[in-house]
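Moving on to chain A:
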Amino acid sequence: MLNLDGVHVCYGQVQAVRGVSLTVGAGEIVTLIGANGAGKSSILKAVSGIHPISGGSIASGEIQLHTLPAHRIVRQGISHCPEGRRVFYDLTVRENLMMGGFVLAKAECAERLEQVLGLFPRLAERIGQPGGTLSGGEQQMLAIGRALMCGPKLLMLDEPSLGLAPLMVETIFEAIMELNRGGLTVLLVEQNAAFALGVSSRAYVLENGQVVLSGRASDLAADPAVRRAYLGG
Partner candidate 1 sequence: MFFQHLLNGITIGGGYALIALGYTLVYGVLKLINFAHGEIYMIGAYLGFILISLVPALPPAVQANTMLVILAVLLLAALLCALYGYYLEKICYRSLRGAPKLTPLISALGASLFLQNFVMITMGARDRVFPPVITNTAYTVGPVTFTFLQVVIISSSIILMAGLSWFINQTRLGTAIRAVSTDPYMASLLGINVDAIISVTFMAGSFLAACAGVLIGIYYGSINFTLGYLGGIKAFTAAVLGGIGNCTGAMLGGFLLGVIEALGGGYFSTEYKDVYAFFILIAVLVFRPAGLLGKKGGERA
Partner candidate 2 sequence: MKKVLAVLVAGLMAVACTKQGGGGDLIKIGVAGPLTGENAAFGQDQLNGVRLAVEEWNAKGGIGGKKIAIVEGDDQRDPKQAVTAANKLVNDGVIGVIGHFNSNCSIPASAVYNKAGIPQISHGSTNPKLTEQNFDTVFRVCGRDDQQGKVAADYVSGTLKLKKVAVLHDKTTYGQGLADEFKKALGSTVQVVAYEGLTTGEKDYSPVVTKIKSLAPELVFFGGVYSEGGLLAKQFRAVGVTVPFMGGDGIMSDEFIKIAGPASEGAFATFGPDTKGAPAAKGFNDSYRKKYGEPGVYSVYAYDAANILLQSLQKAGSDKKKLLEAIRAIDYSGALGKVQFDAKGDVKVSPYVVWKVEGGSYRQVK
């Protein structure tokens, strides 16, 4: 589904990602865990084409993603739900969702809208409200719903639980798992390592822009070093 090979990402003089290689197989939930500044978000940005890579390659099947501009990558079925939700504040919930389906034909878009509203009934209640008036959790639902509108094969989620009440976090993660059961591949970046490892099949641990550990999520959850560093005990 997704192959990163020796990817480097730079911000000016700063090297954020140094030679990361990882794979995400079809139908998997893969988690990237690591401290702030470990390079997790940078990897997602590199995949979605928002930030250019300075070395290595990113491929999905035959397609070299890093050669495409950002707006073309969505058309490859890769959707990126960034950190901080970034709901369009002035646009209504419906408009927000419709924007998620911008790459689709109009009829198809309306169809997807029904599906997404089915997944998040809360959004259906708020359909005419501007995005900015929603609560944090609702905004997160909207952000995920919007990312799903294009009917992606791979969904990249950046910190979906950030700043949410625990109950809401559970709702969100349940939705993610349900989507996964429906065949969606998920690449997750999460600070809440306990939750993340609980839902995912495999995980990579990043430090200073490099992969230091990788393996099955359950194995990593049992790893003493990981427990000490990320699971608080």
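What we mean here is this: a contact is a pair of C-beta atoms (placed from the backbone, for glycine too) under 8 Å apart; a residue touches a chain by one contact, two chains touch by 3 or more; residues count from 1.
Inclusion criterion for the candidates: all candidates are chains of the complex that A comes from, given by their letters.
Here the structure is a predicted model, which means the values were calculated and not measured.
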*Going by the contact definition at the top, pick out the neighbour of chain A in this complex from 1 or 2.*
1
*Using the touch definition up top, name the residues of chain A that touch candidate 1 in the complex.*
48, 50, 69-75, 80, 82, 86, 88-91, 95, 98-100, 102-103, 106, 146-147, 150
